[in-house]
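This report concerns only the one structure given below.
Heads up, one of the protein chains got dropped from this complex, but the rest are sitting where they should.
Chain IDs A and B follow the sequence of writing; residue 1 opens each chain.
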Amino acid sequence: MLHWVVLATSWNILSGYSGYFSFGHGAFYGAGVYTAAVLAGTFGIPFLWTLPAAALVAALLGVALGAVVFRVRRVRGELFALLTLAVTFVLATIVQNTPIDGGPGIYLSAVPVPALAPTAAGTFYLMALALAVVTLVLARAIATSRLGLALFAIHDDEDAAEVMGVPTYACKLAAFGVSCALAGLAGAIQALFVSYVTAGSTFNITVPLTVVLMSVLGGTRHFAGPALGALLITVLLYASTAADHAVAGKAITGVILVAAVLFMPNGILGRIRRKSPRDTRDTTPTPAATPEADSAIHSVRANRGAPLLVLRGLRKSFRGVHALDGVDIDVRDGEILGVLGPNGSGKSTLINVVSGHYAPDAGSVRFAGVELAGISAHRIARAGIARTYQVPRPFAHLALRDNVALTAMFGAARRDRVQANAEAQRWLAFTGLSARSAMLPGALNLHQTKFLELARALAAKPRLLLLDEVLSGLTPAEIDDAVALIARIRERGTTIVLVEHVMRVVTALSDRVVVLDQGRVLAEGFVSEVMARDDVAEAYLGVAHA
Amino acid sequence: MRIGRIARQVVALCTLSVMAGAPLAQNAQAPIRVGSTLALTGPLAATSLVHKVVGEIYVEQLNQRGGLLGRKVEWIVKDDQSKPDLARTLYEQLVTSDKVDLLMGPYATGAILSAMGVAQRYHKVLVHHTFGIPSMANYDMQFPAWSLGPDPATTVPNTVFDALAASPAPPKTIAIVTSKFPSVHFMSLGAREVAKKRGLQEVLFLEWDFGNLDYGPIAARIKDAKPDFLWVGALGLEGNQLLDAMHKIDYSPKEHFYMYPAPGPMSKSPLANNALSMTMFEEHAPFTNAPGAAEFIKLYHERAAKAGIPDTSVEVQAAASYSAWQILEAGVKGAGSLDDKAIAAYLKKNGADTIQGHLRFDGPHNYGDDLMRVKQVQDGHWVTVYPKAYAAPGATLRVQ
Partner (left out) sequence: MTLPSATLLAQSALSGIFIGSLYGLLGLGLSLSWGLLHVINLAHFAFAFLAAYLCYQLASVGGVDPLLTLVLIVPLFAALGIAVQWLLARFSLSPLNSLLATFGLTAIVEAGIQGYWTADFRKLESVYAGEKLRIGGLFVPIPELITLALAVALSFGIYAAMRHTRLGRALRALAEDAPIAAAFGINAQAHALAIAGVSGALAGIAGVCLALSFTLTPSSIYAWVGVVFAAVMLGGLGSALGPLFAGAAIGVSEAVTMAVASPSWAPIVSFTLLIALLLLRPGRT
């Protein structure tokens, strides 16, 4: 029973938190089973020594798999599930057909059970309990740590998380490693407990399926959810072992599962949490300190006017369409640079390439003297670039506070979790959202969601802020609000690239503008100069006036 | 609900004895509890049902005879869902929380190994009916009813080849195809060795994973290899699926042997004509001459039909199951107590009489004589054809 707690909880660390549903937990569990079985059964190594080996083998397997799989952006969701399932079958076939097992299974009854308790049963109980406790503590620690928040963000929107500075690759790998190591340990203990190991009973779809069911039943967003699910399902299992009703018991188990999932779609803990009164932190007063008082940022002003971001020969094409076709732009420190252009001129692609969402096909992106082209998005974020999305991409299952704290932790500022929370409150106050800090983004209107995007970008303490049509879709009054806000941001010394359709905003805010057309820079200069050029009027304004 | 009724009777008896002011007698009247698990659901459920029916028959007969040591016998069965790890946990429960007096083995090899581990830990006697890999039975208080002797990997193929050698057309070439399921795989490897020693030419050797779905290519390769004799190391359904697959490409092997086929469906299948298998008991003389056999067969037909088992004839599984209970009874009666050490000592020394014949437990891994016979599907029925002394009246091994 306890080993299911361990398996379900460990599975949840990667799959529940980050949404990467693995159907390969059986493989890592099996790796642990067979490591322990081979070392203890075949080579006679004392059982306790096989435990670290089992954890290590399982973790290495997981990390090696992750190192390949997580690099491929496409392999998410069901493809990840499929891949891990396939790995299970491959591993089973290898074990089955090589001297690791070879077919007959491995018998462990000759392996002495370590004397941790007076009876062997006590020892198993003790080992399983210890592992379960360790697993739960770890799961809880991760859930409340930077890693946990990062994983939850990956769950909601992995690309956005990466752009916010979350090293998604490393985070997933770490979670996968921990998850697999725990599964391996559970497997090792189980191997000795059952004491007869066959490939067929180890590498099958039952383990991953049961683990998923337990976690979903208990609730995947809470560290204790899978454990609760595991307890419930095993209790059901034992309740239906009475021989006279074996078949009926099976049917009843099915009925209970169906009923449970229909009436508690977020899992048991999900349901309980939803019913409990709202978080009290909701009413926490915002810290007195205002962001304007932050002096660290003002020092940047000394360099005002020097180029902060230098783009040279930037190219990016999608299936033959040149979205960026050799773009050269300088962004000077402390300025607001407006980027204009008709639809499809490459404005959004520009932001996506600079923020690392896409890697450029060619060209260079130098930021504060450092080449950023081709490096991963989270490192770009850490270098001091933050962005907003034209269509806001908040992390839907994270409270506003956590949405903002995430960038404070993983962006250029790199705060610890406590500082980040304080920071988050400050920026929510700055954008007028503090009263809603414990809500989920789904509760906000578009205007507020855009401000959330801003707060999130600002919490990273960026030197350069890329604003991708923050104003589109807002009412005129809301636009005025936003314009004032952007002005205040610039007051604080942040350099801003403003991609915008609303002409009056660009003219009001920008120091200089760049006009893009078909992936090329059509014009660059002060607003009044650029506006006066005929080709600009034709390419962009002409169209607008027509 | 028979057990429920017995329980109520027992409760009534206990109440009576308490009222009579005889607290000491109470213990003597309490039933002896035998605990076991069976795979009542999951992939092994088909055969487990046979063992459940047999166990119920035996306990009923035993109680009609007055039970054990003057006490009624109660059988506690739990469903291990065809999972060895669950079997392990349930046996722990049976010993520690249900506090059963005696243990009976589960079905099949994997679960029995789990149960054996528990028995060993708590020093309990374990009698089991269907344990296929004697070399893995390393506990000195376990007693097998699956009487293939200590080294079936050698003796089983030898008996099969002896039977074939005595047939009108002894084979010269052999194809061995086998599932990697542990309890049949090691036999097939043994068959390979034995065939080599006996000078048969191996034209094909194939292994597949248990749970394989596509037998077409395997059948095609057998057809291609054209063996005189086909050894199929298959468990349950696999044998039927392979037969189907061979039939689909219009091939029927000249002589073919199946390790542990699903008894009913195979004898009923027209494709299986002349298929060989191993047996230790069939429903014909001389097996039916064993004491108690006739009555058991009659009862089994009745109960099996009631339980919805399509093939109600008594063959290896049912007979082994019945034998296991006979061994347990013999042990307890012989020892005159429920003391596990005494029971084990008695059985080791004296063996037990079962419907399969007399079983000894003094060989390696507590296995005794090899009682294996060879049977064949003839006209929709399994009949024993070898050795002659056990052949059904008038039956001989047929070849195409």
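The definition used in the following text is that a contact is a pair of C-beta atoms (placed from the backbone, for glycine too) under 8 Å apart; a residue touches a chain by one contact, two chains touch by 3 or more.
Since the model is a prediction, treat every value here as computed from it, not as a measurement.
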item	value
Shown chains touched by the chain that is not drawn here	A, B
Given A:79, A:306, A:435 or A:532, the one touching the chain that is not displayed	A:79
Among B:37, B:109, B:241 or B:279, residue touching the chain not depicted	B:241
Residue of A:217, A:327 or A:530 in touch with the missing chain, whole complex considered	A:217
Which residue of B:88, B:128, B:180 or B:256 touches the chain not shown here	B:180
Absent-chain interface as seen on subunit B, which is shown	40-43, 45-46, 48-49, 82, 180, 206-209, 211-214, 216-221, 223-224, 236-237, 240-241, 244-245, 247-250, 262, 264-265, 269-270, 307-311
On subunit A, residues whose C-beta touches the chain left out of the figure	21, 68-69, 72-75, 78-79, 81-83, 85-87, 89-90, 92-94, 96-97, 205-206, 209, 212-213, 216-217, 247-248, 250-251, 253-258, 261-263, 265
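Basically, only the chains that are shown with their structure count from here on.
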item	value
Complex contact set, residues of subunit A against subunit B	1, 92-93, 96-97, 103-105, 107, 109-110, 120-121, 190, 193-196, 198-201, 237, 240-244, 246-247, 249-250
Partner subunit A, residues of subunit B touching it in the complex	1, 3, 37-38, 40-41, 52, 77-81, 83-86, 88-90, 92, 96, 110, 113-114, 116-117, 120-121, 133, 136, 138-139, 180-182, 185-186, 207, 209-211
